[in-house]
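All protein chains of the complex are present and in place, except for one that has been dropped.
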Amino acid sequence: MVSFASDYVAGAHPELLGTLLRTNMEPLPGYGTDEYCDRAKAFIRAAVGIPDADVEFIAGGTQTNQIVISTMLHDWEGVLAADTGHVTTHEAGAIEYSGHKVIPLTQTDGKIKASTVDDYIAGFYSDENHEHEVFPGMVYISYPTEWGTLYTKDELKDLHEVCRKYGMPLYIDGARLAYGLASSACDLTIHEFAELCDVFYIGGTKCGALCGEAIVFTRGNRPEHFMNAVKKRGALLAKGRLLGVQFDTLFSSFPTDTGSGAAQNAPDTGSGTDQNAPGNECGLFENTLYYEIGRHGIEMSEKLEKILRDKGIKIYMETPTNQKFVIMEDSRLEKLKGIVEYGFWEKADDEHTVVRFATSWSTTDEDLKTLAEVL
Amino acid sequence: MVSFASDYVAGAHPELLGTLLRTNMEPLPGYGTDEYCDRAKAFIRAAVGIPDADVEFIAGGTQTNQIVISTMLHDWEGVLAADTGHVTTHEAGAIEYSGHKVIPLTQTDGKIKASTVDDYIAGFYSDENHEHEVFPGMVYISYPTEWGTLYTKDELKDLHEVCRKYGMPLYIDGARLAYGLASSACDLTIHEFAELCDVFYIGGTKCGALCGEAIVFTRGNRPEHFMNAVKKRGALLAKGRLLGVQFDTLFSSFPTDTGSGAAQNAPDTGSGTDQNAPGNECGLFENTLYYEIGRHGIEMSEKLEKILRDKGIKIYMETPTNQKFVIMEDSRLEKLKGIVEYGFWEKADDEHTVVRFATSWSTTDEDLKTLAEVL
Amino acid sequence: MVSFASDYVAGAHPELLGTLLRTNMEPLPGYGTDEYCDRAKAFIRAAVGIPDADVEFIAGGTQTNQIVISTMLHDWEGVLAADTGHVTTHEAGAIEYSGHKVIPLTQTDGKIKASTVDDYIAGFYSDENHEHEVFPGMVYISYPTEWGTLYTKDELKDLHEVCRKYGMPLYIDGARLAYGLASSACDLTIHEFAELCDVFYIGGTKCGALCGEAIVFTRGNRPEHFMNAVKKRGALLAKGRLLGVQFDTLFSSFPTDTGSGAAQNAPDTGSGTDQNAPGNECGLFENTLYYEIGRHGIEMSEKLEKILRDKGIKIYMETPTNQKFVIMEDSRLEKLKGIVEYGFWEKADDEHTVVRFATSWSTTDEDLKTLAEVL
Partner (left out) sequence: MVSFASDYVAGAHPELLGTLLRTNMEPLPGYGTDEYCDRAKAFIRAAVGIPDADVEFIAGGTQTNQIVISTMLHDWEGVLAADTGHVTTHEAGAIEYSGHKVIPLTQTDGKIKASTVDDYIAGFYSDENHEHEVFPGMVYISYPTEWGTLYTKDELKDLHEVCRKYGMPLYIDGARLAYGLASSACDLTIHEFAELCDVFYIGGTKCGALCGEAIVFTRGNRPEHFMNAVKKRGALLAKGRLLGVQFDTLFSSFPTDTGSGAAQNAPDTGSGTDQNAPGNECGLFENTLYYEIGRHGIEMSEKLEKILRDKGIKIYMETPTNQKFVIMEDSRLEKLKGIVEYGFWEKADDEHTVVRFATSWSTTDEDLKTLAEVL
């Protein structure tokens, strides 16, 4: 069986398992206070080019969204998000569970416009009764979006500016960030990306890790007693090393040998002002395993799209990242059964279905060949 | 550095990492719907001897407690727990975050008596104003307790009976269950244990796994739409395999070779009525890796206790499991610095501190030797 | 100053104050367990024609919505409501505070169609991933709607049917129920109204009371330990008599003298099967003070609409109830300053504003005359 069902069908990138294995017997303190977590945070600060960013690791994406949003919002605030946003639709009400409203905004291809945000907020404050309503307190977007599309640098700048205008944070869900940044349609660097938002997370689960997301607070804006908030929400892993070791491996500069152990490539875990720290050199992010994973996924997705088009399959949504949405005859889908897995998206009509084919670091040319043969 | 700081200082038992490695590239469906999760659930049902038990995996202990308690309690109920209970004191208010009160009961050596529960509930209902109070809706205990002590079978029976009397579930937190069941002081089988409670969890994180706890609902009492509840609380892992593979390895019958792959030892994942399913044979639990882990931790802890006593160190709390609590001169603790790590518990007075030494599957005779030398 | 700003600009209908005064010194038990609460509940059961309905009093509307919705939904469910619904927009996130999502549906003139509900739910269940989403668990509508419009009996029947189809309750917010039922556009009786929903509330605050809403559970579906849920949400009044006395006065059959004291008009407070109980006779509801209040408000609103039309003011939304929405030149609004108050709704453009004129039981012909003169 070959699977394009999602970008989390395989386990971890072998490099990550290798480091987990190598470091397995080292006794380490718990709850994310170990040296691998420290190293990984330093590597990430270097990679995103913000020396004083705060980095925190959480096991999964929905948990991350719940924690970031509920700790950064005030009691009276809700979060603005696309009506197709992950927090709006596919998190079983995890944001509402924390007592906050997701305020849905109209979108195009999964993206919300700065003007839509501006209009909403201006309208809100012009309403004399707004003290009776949920205050807009944050803008949530995802990059890539749930539809695999990407905001342009200009679009992000506009969102950044409207958030500045109203003094509210811009939060970017980067569950698939590797595939976004590695896309040929991406017109910004990770540093530019990080500067344009107030907080974002670097997705691990869908980009090569067994689990784990790295939240980056870019402006000294990590909520107070963050560890307590994580614990209170049930999300504090005793063996924080599981996340630290994986992100350490993902973000240490890409190794030519297998060594990414503690002694090598060590960034300054301190103040971040060390001139020699990795990440201050131009182009380092492109040397990370994380970027490499993104590149591989994108290359596979470009080949995948070509196969789909060559087979005359109708593209449902044009996307430059690792998810391809197509509309297919149910009879044709029937032929894939038992050979190729894909993701169900929605019924188009009685005879057609919108499906998703996703690639990842684990997709191989053979997988694509199998798909091409069966289609 | 040698560490007795906790039972989660090392990574995973090598067997678990081995299986993770072996199964890593298999494409699997997400969210705990893969075959390893199914297999692991079947093995656990067999091991606990309840063929129709419902088993669910969650990444960590506090998360597990929050989910079990908040989904099983009614809106008007709180959970009764020892005033030293983990949910009472060390979960940063995770239960209250879910909107429910932890009702503290007095305890002795970390254990609550059935009569204390009975008195509390009887008193509650005899109060004419009890509709204005939080109803007792569940009893929470841990086995071993936070103080490393164990309930006897008779004590569990009494708690079971008082819970029956009032129609409320008895929930047992088994974060360190392996060490409890493997203790020479344990006077019941895992089957008897399971039958005496309504829901419990089998701790993975502290018993050899990278992360993961297995909830066992023993009476067809798994809350409806449980997956949704897990998602809503942010706890649903995309790569559920991480938990499934580990518990599969922990609970498949203990292998003589390294093979615990999918083809071997497969229990019936269906109705659980197969007469040949593992677990129906007497003594199988003792063949699991999970039990083996517990045994090793206990053996090490017995040796540890002997060393401590031989060195004239005062035992603070007698415990038959893998945690040893002692009271030591601060000057003596000073000598351990940089050589042996231990867990801080509480200041006894200006010159003495209560500390904890914990053993686990990863403790070695050399670790003990180092400790003996430095003391 | 004359005010059409809302239907809660005055205190209580004098009859209600009269009864409060008359009963003031009687010692009564607290928390809604007094005889006036009992009597009021019996009168309401009679008035709505459902002898075994459960009736509960809450001080305000948002509180009522929060309590009803959060106690009737399961953990995994949210409430479907118009995107203009009060719970969606004007309750500061009170539903989300209780951990539940408001799922917004498109509406026309404030009303949602049964087909919209049906399509949403059918779409939800046809999505294979719906276990990751908030389940639709209740339909919330208001009668009259926030825009003053009314559902027809057929529209309610359709909504009732789609709710039956999916086994979920239909909840009607009747904050302004008196004005809805007294409207000439209303094509159903209160009994038919009650039968078509599973739970609704009879608005007191906007219909003559100082405060208070009466929830009616029509199908033996009052949540268990409801008093405890009310207390837990902070909404249990010690002097429940305040609500009981007012609703007793509103729903005892309309008195020709001032007497509505305890000895008169007493319905059977018991099982409700007494053939002579008020409410079993046709037309009794039309004799209640509650209906009288509605009638007066509607008569005033009809005169109000005539004045507005005669003055050439543009109606923004046609409505058959006590709220009239018009679009006016800001210059014209300027003239009202200090003489007539109205409700701001929203800016239409730079020179026009949508405003609301509301009538109520307290509106007088003189108020209307003042308005006509100043316009």
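In this document, chain identifiers A, B and C correspond to the written order of the chains, with residue numbering beginning at 1 in each.
To be clear about the criterion, contacts are C-beta pairs under 8 Å (C-beta built on N, C-alpha and C of every residue); 3 or more make two chains touch, one makes a residue touch a chain.
As the structure is a computational prediction, the values presented were derived from the model and not from experiment.
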Over the full complex, note down every shown chain the hidden chain is touching. A, B, C
From the listed residues C:L73, C:L210 or C:L250, report the one that touches the chain absent from this view. C:L210
Among the options A:I103, A:I172, A:A229 or A:M317, which residue touches the chain absent from this view? A:A229
Kindly state which of the options C:K41, C:H100, C:K232 or C:R356 is in contact with the chain not pictured. C:K232
Out of C:G32, C:G49 or C:G93, the sole contact with the unshown chain comes from C:G93
Touch criterion as defined above, residue of C:G32, C:G61, C:G110 or C:P320 at the omitted chain: C:G61
For chain B, which positions touch the chain that isn't shown here? 76, 78, 89-93, 96-97, 99-102, 104, 123, 126-129, 131-134, 344, 346-347
Can you name the residues of chain A that touch the chain not displayed here? 31, 70-71, 74-76, 99, 131-132, 135, 223-225, 227-229, 231-232, 236
Touching residues of chain C against the unshown chain: what are they? 1-3, 5-6, 8-12, 14, 17, 20-21, 23-30, 59-67, 91-94, 97, 205-206, 210-211, 228-229, 231-239, 241-242, 341, 362
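The definition used in the following text is that only the chains that are shown with their structure count from here on.
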Find the geometric centre of each of chain A and chain C from their Cα atoms only, then give the gap between the two centres in Å, rounded to an integer. 45
List the centre-to-centre spacing of chain B and chain C in whole Å, with centres computed as mean CA coordinates. 51
Could you state the distance in Å from the CA-based centre of chain A to that of chain B? 33
Two or more other chains in contact with one residue: find those residues in chain A. 91-93, 97
